[in-house]
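Only a single protein chain was left out; the remaining protein chains are all shown in position.
Note that the chains are named A and B in the order they appear, and that numbering of residues resets to 1 at the start of each chain.
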């Protein structure tokens, strides 16, 4: 029998709430964290809105020794990890260091830190580049810093599959727990809201040009015109179910199923891969479509991508066959932070029996989705499906469910 | 500031900017003869500190001088010796 892997702690830094409670209260209530970019002057760019984490003062939470060597998104990640561990009631000194690992997702690393050092290099010269540049911007930085801060010497890792990576990280954490590690800190916290990161995101042509925060990011609407990027995400504490039970940990739910696929090369005429990922994740969890109580959609808000996702959901669940929601309409797309935040929301839905809404969207009838749009929907949720797609063709699907008593 | 002497106050400021302060350590106290290790600064922190000193004072320190010295007093001595030599040259 394979080891069951459960989530025992959640740490959230999200644009609509710093901390799990603030995030969940806002998300249930449909309160958005999207607004005009504050971190730099974006008025001259084709995209002007972002989901920025409010009220985060790194020095309130982290030792000053860490500040000069960390990007903003790493600070958010370190704090999310602290909160997740506290939430799980993990007393680090009672754990063997090799029993704990860290597996995170990244997309573009500490891009703002990198921008500052690139500017020093080109404007002033190589001798101005920071001693911390060699690691502060790179993709492995959050895993490295979290492992150091918490003394975690078990298996660690970092995956980069754009927005799909958040689920890939959780799945890799589950693999390592099944191989014998007791606990893994996993998920993603991300963000590149800086001029250099901004123009890279603009280049992909998927950001909305809208300047109205309440109308900007409208996945599955007939007039969807792109997404709003954001920062933040969630880190989760994954544990061996048996070991969690023995220490009397509170359990949010089980990571029950997962699968990942890659789309065929554009123009090949072959079928896209999301449906396959969903079916394989359901099979991995040993459930059928009828068992799924809610789908947390990837929700690209790019018409072709919305259509592909709606078709995949429709093919598996039938027309309007399952409630679908996209609370990321309140945060923006958080890249590698998005899917673990959706997973956290799914687990909180299970806990509270409530599905958070998708805001700002009048669903296009052609997609035939039961999109949860008019406020939160009260419903028993035992099993949820989380979808995440990454730029370039990455599809990941994860099933979480209420843990067996 | 090229050419002027590096004081302990300069060094404290540079340390704070380069590497922050360790919890429970008071940089404002008498730290001249405490080891950098006791002050909570590792070799990386000292490399960043050394590079900032180099830029502020327009000098180039030997590769190992920053990581070999153990105390602020020793670091000041190395830097100021080099600054004096450059003024004399």
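As a convention for this text, a residue touches a chain if its C-beta (ideal position, glycine included) is under 8 Å from a C-beta of that chain, and two chains touch if they have at least 3 such contacts.
Please note the rule applied: contacts and distances are computed from a predicted model.
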Q: Among "Sugar ABC transporter substrate-binding protein", "Cytochrome c-type biogenesis protein CcmE", "3-oxoacyl-[acyl-carrier-protein] synthase II" or "4Fe-4S ferredoxin", go ahead and choose the protein name stored in UniProt for the chain not displayed.
A: "3-oxoacyl-[acyl-carrier-protein] synthase II"
Q | Residue, one of A:23, A:111, A:217 or A:252, that touches the chain absent here | A | A:111
Q) Which residue, A:52, A:71, A:162 or A:342, contacts the hidden chain when the whole complex is considered? A) A:162
Q. Just one of A:29, A:58 or A:202 touches the chain that is missing; which is it?
A. A:202
Q: Write down which of A:83, A:135, A:217 or A:296 is the residue touching the left-out chain.
A: A:135
Q | Interface with the undisplayed chain - residues on chain B | A | 42-44, 47-48, 51, 63
Q | Interface with the undisplayed chain - residues on chain A | A | 40-41, 44-46, 69, 97-98, 101-102, 106-109, 111, 114-115, 117-127, 129-135, 138-141, 143-145, 147-148, 150-162, 164-165, 168, 172, 175, 192, 195-204, 259-265, 270, 273, 276, 335, 390-394
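The rule is short, and it goes like this: only the chains that are shown with their structure count from here on.
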Q) Could you state the distance in Å from the CA-based centre of chain A to that of chain B? A) 42
(Q) Per the contact definition, I'd like the list of chain A residues that touch chain B in the complex. (A) 63-69, 127-128, 130-132
Q) Inside the complex, what are the residues of chain B that reach chain A? A) 16-23, 40, 44-45, 47-48, 51, 54-55
